[in-house]
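Below is the structure I would like to discuss, written out as C-alpha cells.
With one protein chain withheld, the remaining protein chains of the complex are depicted in position.
Note that the chains are named A and B in the order they appear, and that numbering of residues resets to 1 at the start of each chain.
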Amino acid sequence: MGRYVIRRLLQMIPVFIGTTLLIFLMVNVMGDPTAALCGDKACDPATQAALREQFHLDKPLVQQYLIYLGNIFQGDFGTAFNGDSVSDLMLRAYPVTIKLTFVAIVFEIVIGIGLGVITGLRRGKPIDTGVLVLTLVVISVPTFVTGLVAQLLFGMQWGIVKPSVAYEAPLSELILPGLVLASVSLAYVTRLTRTSVAENARSDYVRTAVAKGLPRRRIIWRHLLRNSLIPVVTFIGTDIGALMGGAIVTERIFNIRGVGYQLYQGILHQSSPTVVGFVTVLVIVFLLANLIVDLLYAVLDPRIRYA
Amino acid sequence: MPEPVTPVTVEAQLTPGAPEGGGAEGPARSLWSDAWRSLRRNPVFIVSALIILFLVIVAIWPQLLASGDPNDCDLAHGQDTSSSGHPFGYDAQGCDVYTRTVYGARASITVGVCATAGVALLGGILGALAGFFGRWADALLSRVADIFFGIPVILGGLVLLSVVTSTTVWPVVGFIVLLGWPQISRIARGSVITVKENDYVHAARTLGASNSRILLRHILPNAIAPVIVVATIALGTYIALEATLSFLGVGLKPPAVSWGIDISNAAPYIRNAPHMLLYPAGALALTVLAFIMLGDAVRDALDPKLR
C-alpha cells in the first residue's frame, strides 16, 4: 500500500505542471487585462504599456510562464492587480472554504446517506415520494434562489442567524450556507445511496444475514450499507473539489470571501497569478481526495486490492 | 436555430451502450432484449416514456401549444400575474411566461439530453476502461480527468466558448461534455472496480472470456446503476448550467429562449414575482422527474436479481 501511495503522490508532479501550463495559457488567451484597468475610458497608450511592463505582460508567453513557475518554487505566487499577494489571498480564502466545504460534506454524509438508506429500504412508500419531490425542487430551483430564500427567512424574517457571515467566518455561521451549498449534492448522494441500498437489499448476503436472524440494525449498518457506499464515497470524493472551487453563488449570497469568490474575481480581471495559484491548489485537493477515496475502496470492500 | 430533438437521441440516452452490446455479439443480445422485455411491462417506464415523448413533441413543434411569439414583450406588463390569455403571467420584461416556457423546451431539452448522453458515454467508457484495466491506463486516464476537473467552468466558458460564433446549441453541449466527463468517469471507474472483483467475473475470466465480453456482458449491466443515477440528476444541472453560460455571454446567443435563461432572469424577483420562476422551474422539474423515473426503470430492467 505504501508504494501505491507514493506512486500516486509522484503522479502529482505531471498533473501540477500540466494544470499550471493549461490554466496559464487559458487566462492569457482571454486577452489583455490592462484594457480594463482604466475603467470606462482608454488608458493612454503610454500608461498601458507601463502597466504591461509592471505585470511582465510585455514578455513572450513562455518567458512569463517560466518566471511564474520560478517564483512558485521560491514560494511566491505573484500579486493580483490591486497589489494583494496571491499567497495572502490563498491563506485567507482556503481556510474559510475548507470550513464551508467541511460543513457541506457533513450534511451530505448525515442527511444524504440517511435519507438514501431510508428511501432505499422503503421504495415506493410516501417517504420515498416525498424525498423525490424535494430532490426535484433542489435540482430545478437555482442555488441562488434557495440561498436567497434561506437568507430572507432565517436571517431577516425570523432573525435566527445573521444574514451574512462575518469576516472571520466562524463555523457556527457557516451552517446555513453549508446546507445551501450541499443542497444539489444532497440530491446526488441520496439517490446514489437509495439505488445502491435497494440493489444490495436483494443480494444473497443480505438474505443470508436475514435468514441467520441477525438484528435488523446490524444488517443495515454492517452488511448493507458498507457494501452500498462505494459509489457514494466516489461521488463525495469528486464533490469536495467541486464544492471548494464552485461555491461562487453561495459565497456571494452569504458574503463569504472564499476560494470561489477569489477565483471568480481572478478570472474576470484576468489575473493569471490568482487563477493559476488557486486552481493549482484545487487540483492538488482533488488528487488527495481521490487518493483517499481509492484507499477507502479497500476499506469498504476487502476484495479490492491496490494494484 | 437549434436542430429539433429527434426521438432517436432520447432512445440512445435510454439504453446506454446498447449499440455495442446489441450489435457486436450474439449472446449479449439476449441480455438487452431481456431488459427491453421487462421494461415494456414496467408502468414507471411507460409513464416516463410518455412524459418524455410529450416533451420532445413540444420541443419540436412548440407552436402546437403556444400561438404567440416568445420574444414579443411589452414592458408595460412587466411582472404582471396571470390574466386571460396569459395563464402564467408575464416576466420582468413583459414577455408571456407561458409562451416562453413552451418555446424554452427545445433549447433546454436538447442541451440537457445531448450533454448528458455525451457525458455519460465519454465518461462512462473512459471510466470503465480505467477501472477495468487499472495500472497505467488508470493512472493516465484518471490524471487527465483531474486536470479537466480543475478547469473552472467560468474560465473554460470564457476561453473556449467566446470564440464560437455558431448560434446553435452544439458548442454549449460540446463544452459541457468536455468539462463534465471526469465526474461520470470517476463514478464509472469506482463502480467497475467493485464489480470486477465479483465471483462471476473471475469465473468468466477463467472460462477464457475476452476482455470486451467480460466488460460488456458481465460488468456493464452490474456497474451501470450509479452512472444512471448521476446522469439523470446531472441532466437537470446541465440545463441550469446553460443559463450560467448564457448569462456570461458565452452560452446561447440572444434572443435565445430557454428554461435556464428564464429561471436565472426570474431569480432576483423571487420576493415580488415568484410566478416568473415557478413555471420554467416546474418544466425543468418535470423533465428531470421523467428521466429519473426512466433511469430507475432501466436500472431495474438490467438487474438480474429481479428476474
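Couple of notes before you dig in:
Everything below uses one rule, namely that a residue touches a chain if its C-beta (ideal position, glycine included) is under 8 Å from a C-beta of that chain, and two chains touch if they have at least 3 such contacts.
Just so it is clear, contacts and distances are computed from a predicted model.
UniProt lists the omitted chain of the complex under the protein name "ABC transporter substrate-binding protein" (options: "ABC transporter substrate-binding protein", "Peptidase M23", "Rod shape-determining protein MreD" or "Malonate decarboxylase acyl carrier protein"). The chain not shown here is touched by just one of B:V58, B:C73, B:V97 or B:I263, and that residue is B:C73. Among B:F54, B:F133, B:W170 or B:Y269, only B:Y269 touches the chain left out of the display.
Taking the complete complex into account, residues 69, 71-76, 78-79, 92-95, 157-158, 162, 247-250, 253-255, 268-269, 271-272 of subunit B touch the chain not shown.
Panel shows subunit A; residues 30-47, 50-51, 53-54, 81-84, 88-89, 92, 99, 102, 148, 151-152, 155-156, 159, 162-164, 166-168, 170-173, 251-255, 257, 261-262, 265, 267-270, 295, 299 of it touch the chain omitted from the view.
The criterion applied here is as follows: only the chains that are shown with their structure count from here on.
Within the complex formed with subunit A, the residues of subunit B that make contact are 134-135, 138-139, 142-143, 146-147, 149-156, 158-159, 162, 182-183, 186-187, 189-191, 193-194, 197, 225-226, 228-230, 232-233, 236-237, 240, 243, 263-264, 267, 270-271, 277, 281-282, 284-285, 288-289, 292, 296, 299, 303, 305-306. Residues 7, 11, 14-15, 18-19, 22-23, 26-27, 29-30, 132, 135-137, 139-142, 144-145, 148-149, 152, 184, 187-188, 191-192, 195-196, 199, 202-203, 230-231, 233-235, 237-238, 241-242, 245-246, 248, 263-264, 267, 275, 279-280, 282-283, 286-287, 290, 293, 297, 301, 303-304, 307 of subunit A touch subunit B in their complex.
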